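Just one protein chain is left out here, and the rest sit where they should.
For clarity, chains are labelled A, B and C in written order, and residue numbers in each chain start from 1.
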Amino acid sequence: MIKTGIVGATGYTGSELLRLLYHHPETDIKVITSESKTGQQFSDIHPVFTQIVDQELKSADEMADMDLDAVFLALPHGVSMEYVEKFKDLDLKIVDLSGDFRLSSPEVYESWYNKDHTYQEGFKKAVYGLPELHRDEIRKTNLVANPGCYPTASILGLAPMIKEGLIDEKSIIIDAKSGTTGAGVKAKPATHFSNVNDNFKSYGLKRHRHTVEIEEQLSGLQDEGIRVQFTPHLLPLDRGILATIYATPGKKIGEKELKQAYADFYQEHPFVRLRDTAPSLKDVRGTNLCDVFVTYDERTDRIIVISAIDNLVKGSAGAAIQNLNLMFGLDECMGLKTVGMYP
Amino acid sequence: MIKTGIVGATGYTGSELLRLLYHHPETDIKVITSESKTGQQFSDIHPVFTQIVDQELKSADEMADMDLDAVFLALPHGVSMEYVEKFKDLDLKIVDLSGDFRLSSPEVYESWYNKDHTYQEGFKKAVYGLPELHRDEIRKTNLVANPGCYPTASILGLAPMIKEGLIDEKSIIIDAKSGTTGAGVKAKPATHFSNVNDNFKSYGLKRHRHTVEIEEQLSGLQDEGIRVQFTPHLLPLDRGILATIYATPGKKIGEKELKQAYADFYQEHPFVRLRDTAPSLKDVRGTNLCDVFVTYDERTDRIIVISAIDNLVKGSAGAAIQNLNLMFGLDECMGLKTVGMYP
Amino acid sequence: MIKTGIVGATGYTGSELLRLLYHHPETDIKVITSESKTGQQFSDIHPVFTQIVDQELKSADEMADMDLDAVFLALPHGVSMEYVEKFKDLDLKIVDLSGDFRLSSPEVYESWYNKDHTYQEGFKKAVYGLPELHRDEIRKTNLVANPGCYPTASILGLAPMIKEGLIDEKSIIIDAKSGTTGAGVKAKPATHFSNVNDNFKSYGLKRHRHTVEIEEQLSGLQDEGIRVQFTPHLLPLDRGILATIYATPGKKIGEKELKQAYADFYQEHPFVRLRDTAPSLKDVRGTNLCDVFVTYDERTDRIIVISAIDNLVKGSAGAAIQNLNLMFGLDECMGLKTVGMYP
Partner (left out) sequence: MIKTGIVGATGYTGSELLRLLYHHPETDIKVITSESKTGQQFSDIHPVFTQIVDQELKSADEMADMDLDAVFLALPHGVSMEYVEKFKDLDLKIVDLSGDFRLSSPEVYESWYNKDHTYQEGFKKAVYGLPELHRDEIRKTNLVANPGCYPTASILGLAPMIKEGLIDEKSIIIDAKSGTTGAGVKAKPATHFSNVNDNFKSYGLKRHRHTVEIEEQLSGLQDEGIRVQFTPHLLPLDRGILATIYATPGKKIGEKELKQAYADFYQEHPFVRLRDTAPSLKDVRGTNLCDVFVTYDERTDRIIVISAIDNLVKGSAGAAIQNLNLMFGLDECMGLKTVGMYP
């Protein structure tokens, strides 16, 4: 059994980790922490766990002596880096769910997050935790930077054709739509019920942080730098990201060749599900799947990809567990094989 | 033209007053105030009014010299009473949308609102602004206490049979369901999108403040004191209150006699719409109507009433305008004749 | 392994059975049937199962020779009875999810369902499949009549105090609110998106079929006949039933005694979760739990119970699996221990 701790358990990623790990046969949740709610029961904060996980919330300070094997950091960016530093001398595998170590350097981080990075050493060890791109490195590292939700949907939708050099790298447009849980558990005007319900809008036009995360990962798949147009929107629903992706072929291509590139790329990746028709968000809700549909429009000479995930699972807690499985040499799918709840 | 001011324009009742008064031919909105957003444009706070009502928000302190004829107080309880006092020597008709002057005495107020009342004089002048019960007094007063949203739906659903003494006054149960706008514009956990969406629950069991407001008004319709069981619930939608009301007949009664009592009671009240079938919330959304359906269940010897309003219109801003119309001798329906938006 | 068949797999109860059984270690789904979609893949009808359950849909006629141990009938009432009759000579345990064998006699059935019953023999064998009331009989029978969704929430909310004779049996009011999946997978005006979204209404006033099912089961708990007022409403959400139940005490009672009665009654029933605060629907969504909160209002001398289930799990497919577990001597909870997905 992997002795595991979860740091920061009051948010959605924290509770989602617990929901999923409840079925994981090889982890033992030794400690759940919250600095603001220390001493309360986990189920006081998340009543859905009443009589299931009533464990008391601890302070992270108590973790050092617990001889843990693994820790999930379910913390906001800027806070996570402190804990990565604090734990650096422990023999501990860390999955950091924040954005603190996802980018290529402290400089890039600071320019997109408008914030100093206080543990620059971390960048040397951190591996970007998208198993479909970096499975081997993940297996060997002690620090995984778990990908952002939008980047997961976007990169998985684009990777095969970028790897194969099929598209004009200046042509990529990612029109993404997300449920509200991506904005977190904290009540704020943007996620006030009446501002979201029966409503829809874009936000973060031209400057959302996930843009650079997508560009860096895609650029790593071929020689040239990739620049993408990324536009997020807020859907009146809880969970899910659907990215509608447009790109112009860089050379002559047909529907069949295109689909083959995707089939090849993902043939050994159990959580990418290639679809024959455009997926809906509920097809993946609650699961660790990324549904991908790709098609070519002859009339306009353009490729369209639809990619769908549950932002709290494949876009966060599920991917974190997938990474944990890899780091400990377990079956990549352990604890993650569920059917979506529909409806 | 009635020179009108709106005090407290950042909430939902404030913006709803503006939406409705935009079509009112006899009012001129001279001033809109907000102490926290003074100097900003009204449409900065409520973008739906962009290029329609861009008026600058003032401080209420500027109102004294404006020679206004009428003022709406769209303020929280506890704050409203200060303004009623402040305006007491001006020749001004006031519609107070808060709960500060709805109850029979400062003592009752203090015991249900857990708060001192600082302007007890106001109770002498205030008239409870439900025209279907107090139209004549409203015509003559300078201070209307606009009813609460739950009380409006509940009282209008019950008044005819209580007036006629048809029911056992200990048997009344009001199972009420409201959209989230009743909880206000301010973001808080209870109205965080993901806590409301696809969810439903009761709240304020046994001790909601509107209970006493309902009981006092109903008790005024017959000699004996009325005690009701009132249970509010939160619906995953923006607007509307639907109250399902149960009562046991106090004497032998038939469906026909029951419906006749309602027809008689409301025959000169244009905003109560008696229905032949149970109404839905969207039937009244955006309108000043209260839809009422009443039926008798022989099998159980029980009366069931379904009552539906839009909490922001008949339950708040619309009723306030209806009251203003009465106070100024205008047609009661002026500015309020709209068809609900369905869907 | 229990060789299992599912008859009627195109509806919500059919797909929910598959979703849950996917994690059940002792069942092997040998066959899934649909007469209207024979030959298609299960995942063509329910895309959420793509590449997970692609099994071909068969005709139920092929089942006779399959040597099955158990069959779930996920069929409409009126159709189910034909299959119960058809399978009557096979050595097979049947869980019937329809209403065909839930009532006490063909006569009662015919008067509430307005339909002839063509297999009256079935009533002799059928056991009402609410384990919290009839666990021992379920263990011994070959035919379980799985309870209706509203009755499950209502009966579990009321059973302890009726068993203990605590209430006036004429006083029971069940104000129930359900998501739309209770109305089935078939598109119809009542469940057209724009008729439900941002809307709320009652339906089936005074005459819903589940009334008699509730009354019969409750009457079985004490000597006298119970008559309930049952009012269903339609919520703008997918899953869940929340029943707000009112009753007048038949004798002097206190909060503590009341809660103790519930604790005693349910102490060995793992799926009833007694709550200290009123539950929300999302607390139980996706799970086999029935959350029950009970309280006494001194001011009005009335008992209020809030009961919440997921209509597709504890109100249907989950209860069916719970019954299967009992019929085969397995752990009652097998395959059913999940945490609700929140949000």
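Just so it is clear, a contact is a pair of C-beta atoms (placed from the backbone, for glycine too) under 8 Å apart; a residue touches a chain by one contact, two chains touch by 3 or more.
For clarity, every value in this text was computed on a predicted model and none was experimentally measured.
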| message | Going by the contact rule already stated, which one of A:Ser105, A:Thr118 or A:Ser202 would touch the omitted chain in the full complex? | response | A:Ser202
| said: Among C:Asp238, C:Asp283, C:Asp310 or C:Glu332, exactly one should touch the missing chain; which is it? | reply: C:Asp238
| task | Could you list which residues of chain A touch the chain missing from the display? | result | 173, 175, 177, 194-195, 197-203, 205-206, 227-229, 231, 233, 235-240, 242, 244, 246, 278-282, 285, 295, 297, 299-300, 302, 304, 306, 343
| request: With the missing chain put back, which residues of chain B would touch it? List them for me. | output: 12, 15, 18-19, 22-23, 46-53, 181, 197-198, 238-239, 273, 275, 277, 279-280, 282-283, 286, 338-343
| Residues on chain C that touch the omitted chain in the whole complex? | 12, 180-181, 185-189, 191-198, 236-238
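Everything below uses one rule, namely that only the chains that are shown with their structure count from here on.
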| request: Please work out the Cα centroid separation of chain A and chain C, and write it as a whole number of Å. | output: 37
| Taking each residue of chain B in turn, which ones touch at least two of the other chains? | 194, 197-198, 236-238
